[in-house]
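Below you'll find the structure I mean.
All protein chains but one are shown in place.
The block that comes next holds chain A.
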Amino acid sequence: MRAILQYFSLLATTLLLATTAAAQPQTLRVGPEEDYPSIAAALSAADSGDVVEIHAGTYYEHGLVVDKPLYIRGIGYPVLDAQEQGEILTIIAHDVTVEGLQLQNVGVSYLKDHAGIRVRQRSRAVIRNNRLVNTFFGIYLERVHEAVIENNELSGVLRDEASSGNGIHAWHCEKLDIRDNWVTGHRDGIYFEFVDNSKIVGNESVGNQRYGLHFMFSNHDEYHHNRFADNGAGVAVMFSKFINMWENTFEHNWGRAAYGLLLKEIYDTRIEDNHFIQNTIGINIEGSTRIVYQRNEFRRNGWAIKMAGGCLDNDITANNFRSNTLDLVVNSNVNNNTFTGNYWSEYNGYDLDRDGTGDVPYRPVKLFSYILDQTPEAIVLLRSFFVSLMNFSEKVSPVFTPADVLDHQPSMQPLSL
């Protein structure tokens, strides 16, 4: 009996030892002078939980599939060049980390959305500190949970809109954390479709063809501390609910059909502490309801805010409107949006009781912007003497402009934001 027990305990110990030995992560080194000359060889030799260390050099490989949990680490930015022949890394396992690689030249395809790195239907991917150069799509996430995309540099090559891909493309995902990336030269810098409960923080999306950030059918997301500049049209947020955006900068999205931020069919959203500087249209709002705009800075835009089509219950409080060509365009006569305590640089009322708010309400809609909304061609009279005269006389005695679009407590001094 004792012998049997001893035997079993020995067996148990050996088994335990064996399993721990197997779980001990191996490091597989890839490089011209290392164990594995190619990444593909290392990936197929690796076991779950291993570290694949890729040393500096250029690897002409594509179609690499990661099908087990691995930690793939580049040392000194090894270059993975697909030579325009297709996708480089496809991740189809949970818990994969990719770090410190340079992926380049994926090549345009009109049939497949080839990407630098694609994560497919798996959780907890971490993609960190990579450089993606001339990848058609940069990082492509489809049906992914809890991924972290951090500190990557994505630079595409500007082509026409049809043959460019998106920088970071997410489709049907949840709990993504996208932070501190730098995206340029793509169609959309960051693209979200059916992505819920996610964060976009501290990214810089500059010089993309269409949108800096494109947001569709995605709810309960937040984005803050990002910068969107010189994109075709800034940021588009469409058909989404419960989005919070704060402390972003929308800068110099300037062109005939450009805007800083487009809101289309958005509900229950807060837009706070953002800077809108030198955009053709600061915020273009279509059919968006229950939105709070607070403490935003609108400076030197063509139109600061342009509202069209059934925008109800919007609350515009304590923003700065400085040196915009036109502060506000509202195209409906029924209006229950509230404007309170904003600073308008064109306000020239007085403050007799010295409480910091003007005693005369300010009318942000000028006659010319009202006319422009009816007849867009009237823009040819922009900055003509007649238009200034007309605006002045309308200001003195309003007849045409909507009577209920008023700021009853305009701030006398610019708010410090």
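In this text, contacts are C-beta pairs under 8 Å (C-beta built on N, C-alpha and C of every residue); 3 or more make two chains touch, one makes a residue touch a chain; residues count from 1.
What we mean here is this: contacts and distances are computed from a predicted model.
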Per UniProt record, name of the chain withheld from view ["ABC transporter permease subunit", "Nitrous oxide metabolic protein", "Energy-coupling factor transport system substrate-specific component" or "NADH-quinone oxidoreductase subunit H"]: "Nitrous oxide metabolic protein"
Selected from A:L111, A:L352, A:V380 or A:V399 as touching the chain missing from the view: A:V380
Hidden-chain contact residue, picked from the options A:G232, A:G255 or A:P361: A:G255
Chain A residues that touch the omitted chain in the full complex: 254-258, 280, 302-303, 325, 371, 374-390
